[in-house]
Every structure is written in structure tokens, then in C-alpha cells.
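Removed: one protein chain of the complex. Kept in place: all other protein chains.
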Amino acid sequence: MNIKRVLTIGLVLLVILASISIGYGAEIIEVTSVRTIPNPATVKYPPGDSVYNSVWTRLYESKLGIRLKYLWAVDQSQWEQKTNIMIASGDLPDFFLASKTQFFQLLNSGLLEDLTEVYKKYASSQTKKVLNEGGPEPLASATFNGKLMAIPFTALAKEAVPILFIRTDWLTKLGLPEPKTMKDVLKISETFTKKDPDGNGKNDTFGFPVDKDLYNTVLGFFNSYHAYPNIWIKDKSGKLVYGSIQPEVKTALKALQDMYKDGQIDPEFGTKDMNKVAELVASGKVGIWYGAFWSPLWPIQDLRNRDPKAEWKPYPILTIDGRLPKLQYSLPVNGYWVVKKGSKHPEALLKIMNLWADIFYFNKSDEIWSKYGNEPVTANEIWQNAHAQVHRAWKNLEQHYKVVGVLKGTTDISELTGDDKGVLERVRRFLEKGENTVWCWNKIYGEGGSFDVVDYYKKRNCYIMDQFFGPLTTTMTEKLPVLNKSQSETFTKIIKGAPIEEFDKFIGEWKRLGGDIVTKEVNEWYESRK
Amino acid sequence: MQKMTRGEKIFLVFNYVILSLVALLCLFPLIHVLAISFSAKSAVAAGVVRLWPVDFTLASYKYVSNRPEFSRSLLISIKRVFLGLLVNMFLTIITAYPLSKEDKQFHSRTIIVWVFVFTMLFGGGLIPWYMTIRATGLLDTIWALIIPGAVPVYNVVLLLNFFRSLPKELEEAALIDGASQWDILWKIYVPLSLPALATLTLFTAVGHWNSWFDGLILMNRPENYPLQSYLQTIIVQQTNVAGSFLQSEDWRILAVISDRTIKAAQIFLGALPILVIYPFLQRYFMKGIVLGSLKE
Partner (left out) sequence: MLSKNLRKQIPFYLMVLPAMILVFIYSYIPMIGIKIAFQRFIPAKGLFGPQEWIGLGNFTYILSLPDTFKVLRNTVFIAGMKIVGGLIVPLIFALLLNEIRREWFKRSAQTIIYLPYFLSWVIFAGILIDVLSPSEGIVNGFLRLIGAKSVYFLGDPKWFPYTMVLTDLWKNFGFSTIIYLAALTNISPTLYEAAAIDGANRWQQTWYVTLPGIRPIIVLLATLSLGNVLNAGFEQIFNLYSPQVYETGDIIDTLVYRIGLIQAQYGLATAIGLFKSIVSFIFISLSYYLAYRFADYRIF
């Protein structure tokens, strides 16, 4: 063996080895997407950073070997416009979050990649847990002919159903017991209106707040009467019917009408949107509120800031007949993550999603949380920079269990994720230091808070879901605006005092104006899914 | 100086009173918004702020301006207004002048005027507008905010009307002296139209300053937003609290986005520069500043 030969062979081997390792290191794939800009008031970037270049995008590159390029980022308010323009000009990125309508339109135009295999192969068990936690419907809604054509952006829905909040310092002041039935609630509403609970000698309080669009504030009230407006429910024969024309709605409307006549409802409710109605709470003019679990944060905390003695308590919705309530909700999906057909790396979406799920929901390291989740001192919500998000259906409830568990000593703090610890810390600040500005966190997550009610609902399955979540047909897009307008006008009129028989007239009109056709089409869709 | 009749004196008093009332009426909403911008969030949420701040705080202004995006977008807006004024006013002037001539002097003027007016009435919608701007390579540049709207037809029509009211003898005399139309425009017509030009300058500047939609749609990167576009991103329209967007984890920032004081601060910071500049432009609205020097 010639020395020269050995050296040559060695050199060649070295070069080969080097190029292989360079090849491995340079295994970076580029993927394009578009997104909304996080609200600047909640996210702060160190100099040089932006949503395009953040800790998250750098993490995608370093940990996943994926260079995520945003073609553009736009404010939330213009998202739909801009994405529609993008779609119409044929500029689809590799993947992005499409609305329900956009998803169906892209699907029908054959522009989407089939994700069935990609999902099976690349979705981590954590991601799968998140996507399935709220039930099988989200994934089912994205599946056609057995093929998964998008990843649904699952959201919390059952956690956000209405809860009945009542001002308990007023109950005490007026000598009222806590409500056990709906009749008690009605009595409380009357007393709050007439017996001057804010003690200022003026007849300026109301029992029950209503907003001009009705359903934001009144949905819980309807559900108390087993009325389910605006959603499709099964009737006795198993067919789908529209909740707004069922007899229970009539009963609930009559009750509201009586309350209005009695002065328990603000006569100016018809011109007030949610912001204005919320003023009634914040200024101490109402003592009842039907809202989601976050209501202590908004609007009640504003009241607390001005009146630290005000106390509110959440109750499960009480029903008029004592039966368990069913709270209505719609398909818990915030959109669909779609991948452009022919995209070179469809699995990138899942990989990015897996990373999100891990860091936001399952990771227990404090360090990772303060770097990628939330930096508490500056209140920097860094997690908003993460892409391909999907949300767990029951995270907040679980957080509540953990927080209460730690406070009671039954849960070990090591089981908490960074996010959990953030909540715990705020609850503690209220309980131990009495900081008024974080009262709401305890009222949501602590004992006796919103999530006690959510837990109550969950254990007894107090839910009824909108049974229709398919694509809107042409007829539906034509008829629904008319039907909705008729409904809004009629319901408002009735509450303000029109004879209750107007409701029966409304049913006839609804059917005539297209409701019957829509019902037929909804049922056709329903049958086809069985 | 004529002596005023009794009737005229009464009218004068009446005039001052009416105008003062109206001015107060116009001032009041702004004072209210100003008061909100300096009040605590919860006070505003309770609806107790009227004309004076409740629980005075500078928090909302800090929120809005204490960010690098604020000063950056402010500079972009200033640049935009400056460039926009140059381009718009220049084009308005040179376009309005020929169109202010009569048919016999400029045969095609009526057709051309209608070509412009037509564009004020008819449009193809957002999608083709966007695609055209993209095809001409303007996206993500400051020119996207200036070039597509470079010809403000309404202003052109207003200005041509002002030009028309100037005496024709001026042009005739200058032509006899051998001046070109270009000279006549810039040396005679423009100096005599200062009130109109001042008005149009104000409208143009305000238009560019207040415009936010084009910035949001035509800029791919938020770093390129002008001020009002940036301010829009801070205000989330909370039209439906129970709506779908709150089904996600975003509910946590409800405390911030329900804050109306931020909206109020936005209005003020947005309107302030114009309110400061406007009084300076008012000099040009004064009567007879140049007309007096005119010899018939």
C-alpha cells in the first residue's frame, strides 16, 4: 500500500463524510403561510423581532428544520378580506387557516391536499388528544368520503356555555336566599328592580340585562326554558328542526315580555350593544348576568375595580321545570387548517402543530413557558406568535382542578404546566394578598368560581349541540338573511309588548319565507351523514 | 366704515350666539372622547365619564405610543402625507387647468372630464383593485398608498371650477406677452387660487393622514403600516363578545381589547397633527389676500 494511495482514499472518504454531514445539517425545508398579527397591546417584541422573526419561528427552524415564511400578516379585522383576495388571485401559500366557507370552496375547487395519511403518520399523540378532546365532530366535519381534507382548529365550546351570575352582596342586602329554581331567579330579578339594591334612593336598577342583538345576553335565559334558538335540534322523530320556532321559545319570550312590562328590563335595550349593556354591570345597575366563564374578567372586574365590596357568584342555569338544563353550543371549530394541493411538505403543518401542542399544553418546564408562552412580568403573551394552533376543549377546566388541588394540598405543583402556574399565581395573589384587580381569576378558576359550574355541567352532560354544521347551500345563503331579520324583528317586538300570538304568525312566515326549504336541505345533509 | 342699523346689530349678536352654540356642539364630542382617553378603563366601562376624566391616568396613551411600532408608523405617515401632497396637488393642478378651458379652446375637455368623473362613480371592487396594484409592483411600498389614488378627481373638479372663475383677460394678456400655458398656470392662476389650493391641500392631507384601510390590505408586512393602520390593529372590534373568536384562548386578552380608553387615545393621537396644522392653513382662507392687487 502506497502512502499516497492511503492518503487519497482517506481524503476521499473525508470529503464524502463531510458532504454527508453538511447534507444533514442543511436539511431545512421552506414552507409558506399567512397569518394575523397578534394584538400589539398584548405582545411585545425585542428589538429586531416581529411576528415574522420571533422565538417561535426560530424554534421551528432549529428544532424542526422548518423555515416558516409568512407571505404576509394582516390585522384580524381584515383577515377575511385579505384571504379572499389571496384566494381569488390564486396565490395560496403552503398552508393557512381557512374559514368554514373558504374551506368548502377550496375543497370543491380541488385545491386542497388530502391529509389522511399525513395525519396518521405525523400527528403526535398530544395533537391527537387536543383534536379529539371536544368530541369526534370537529374531525368529522373536515372529513369527506373518508378523507381528512383539513385539520380543524378545535376550540373550547362546552367550556364557554352560559353560566348564571348573580350579585350576592345584593342578595344579602335585600334578604333574599340563593336561588334554587328559575322561579327564584325571576323573583330575584323583580326584587333587584324594585327594592333599590344600590341604595341610592333612585329607581335606576334593572333585574336583567338584554342587548339589542338578543342572543349574547339572553341565550342562557332561553336555555332555562329548554328553548334553543338559532340552532338545529332533533325532534321526537329524529329529524332536525329549527330551535327558534319551537313552542318553548314562545314561553320564554312571554316571560321576557312580562319582565319588560314590569320594568325589569331596560326599556332602551333595543339600542344597546354588548359594550353599552356591559355598562349596566360595571356601573352597578344590574345584578344578574348570563355569560361565559370569563364573565368575572369582563365585565364584572370593571365593577369590582370601582366597588371592591361587590360580590358575584356563578350558578348553573336553573330551569323553569327543575329538570337538568341543556346549554346550547355550536361546532367547536374556529376554522380549518388547509394545505395547498401539491405542497411539497404537507407534514410541516402537523410538525408545527405538534410543537405548539407540546409547549402550550403539556410541557412542564418553567423555563420553556416563560420563553415561549407567557412572560409574566411584562405580561407578554408570546404564545400568540405560534402558528398552526389548535386549542384543547377542556384545558381551563383541568386548570381549575389543578389550581384548587394545589391550594388544598392534594395536587403536587410539579404536575402544573407553566400556564397553570400563571393562573395559580394570580389566584393566590387574590386569596393571600387580597389584590382586588385579580379578583376575577379566583372567581373563574378558584373554588366557588365559574369552573365549579362548568364541572357541574360536564358531569351531568348538560349540553345540546347544533346538529347542522355542513356547508351552506345556495338556498340557505339566500333565505337565511331574510329569516334572521324576521326573527330579530319579531322577537324584539314581542319582548317590547306585542301580543304573544305574533309568535305563531312568525312561525308561519318563517316557513313561508324559506324556512321549510332550508329545513328540508338541512335534513338531507343530516341523512347523508348517517 | 358704515354705521350699523339696529337690525344689523341684532343680527350680529344673534350670529355670534348661534355660531358659539354650534361650536360648542361640535366641541363637546371631542372633549368627551378626550376625557375618556384620560380616564381609567373601569370608569369608562361603567359609563360614568362625561366631560371630565374620571380616575385620571395616562395609561391608554402609554399603551398606544410606547411602542416602536408607533413611532415607526408615525414616520411612515408623515412621509406618506408629504409625498402624497406633492403628487396629488401637482396632478390636480396640471389636470384641472386644461379642463377649466372652454370647448373652443380645448376641444376634448368635456370628454376628458367625463373620463375622470366616470371613475368616481364606477369601480370593479376590491379584488381587481388589489391585483392591479400587485401587478404594478407597488405592494409593500409607500407608493402603494400614493399612486393608485394619485388623481383625486373630486379635487380636480373643484379646482377646475375655481380656475374658471378667474377672468379670461389674464390669460389673454399673458399670451400676448408670449407666455406659455405652463407659465400662465404656475405664474398667474396658481397664485390667484390660494384659497382653493389651501382647501384642497387640507383635504388631501387629511385624507392621507386618516386613511387606514389601504395600509392594512396593501402592506404585507406590519412594519410598513402608516399610523392609522397601526392604530387599527390595536383596536379589535368587539362586535360580538359571545362570538366565535372568543372561543379560543383569546378570551384572556379581553381585559385589553374591551378597553375603550385605548380607542379614545387612538382618535386623539390620530387627529392631533391635523388639528395643529389646520390653523396655519387658515391664513389662506382669508378674504381678498391677493384679489385686491388685481387690476381689471
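As written, the chain order gives the labels A and B, with residue 1 at the start of each chain.
Note that in this section contacts are C-beta pairs under 8 Å (C-beta built on N, C-alpha and C of every residue); 3 or more make two chains touch, one makes a residue touch a chain.
What you see is a predicted model, and the numbers here were worked out from it, not measured in a lab.
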Legend entry - Residue of B:L58, B:V115 or B:A173 in touch with the missing chain, whole complex considered: B:V115
Inset, instruction - Could you tell which one of A:P47, A:G175, A:G201 or A:P267 touches the chain left off the display? - result: A:P267
Legend entry - Among A:E30, A:E425, A:E478 or A:E501, the residue in touch with the chain that has been omitted: A:E478
Inset, instruction - With the full complex in mind, choose from A:S124, A:T143, A:N275 or A:S370 the residue touching the hidden chain. - result: A:N275
Legend entry - For chain B, residues in touch with the removed chain: 2, 5, 7-8, 11-12, 15-16, 18-20, 22-23, 25-27, 29-30, 32-33, 47, 91, 94-95, 97-99, 101, 105-110, 112-113, 115-125, 127-129, 131-133, 136, 147-151, 153-154, 156-158, 160-162, 164-165, 180-182, 185, 195-196, 198-199, 202, 210, 237, 260, 263-264, 267, 270-271, 274-275, 278-279, 282, 285-289, 291-292, 294
Inset, instruction - Identify the residues of chain A touching the omitted chain, counting contacts across the whole complex. - result: 80, 84-85, 87-90, 101-102, 105-106, 108-109, 111, 212, 267-268, 270-272, 275-276, 472, 474, 476-478, 480-482, 484-485, 488-489, 491-493, 496, 513
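Convention: only the chains that are shown with their structure count from here on.
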Inset, instruction - Calculate how many whole Å lie between the centre of chain A and the centre of chain B, each centre taken as the average of the chain's C-alpha atoms. - result: 39
Inset, instruction - Please name which positions on chain B make contact with chain A in the complex. - result: 40-43, 45-48, 63, 67-69, 126-127, 130-131, 134, 213, 216-217, 220-223, 229-230, 232-234, 236-242, 244-249, 251-258, 260, 262
Legend entry - Footprint of chain B on chain A - complex, ascending: 37, 39-42, 44, 47, 50-52, 71-78, 81-82, 84-85, 88-89, 153, 155-157, 160, 213, 215-216, 219, 273-276, 278-279, 282-284, 292, 294, 297-299, 301-303, 305-306, 332, 334, 381, 383, 389, 391
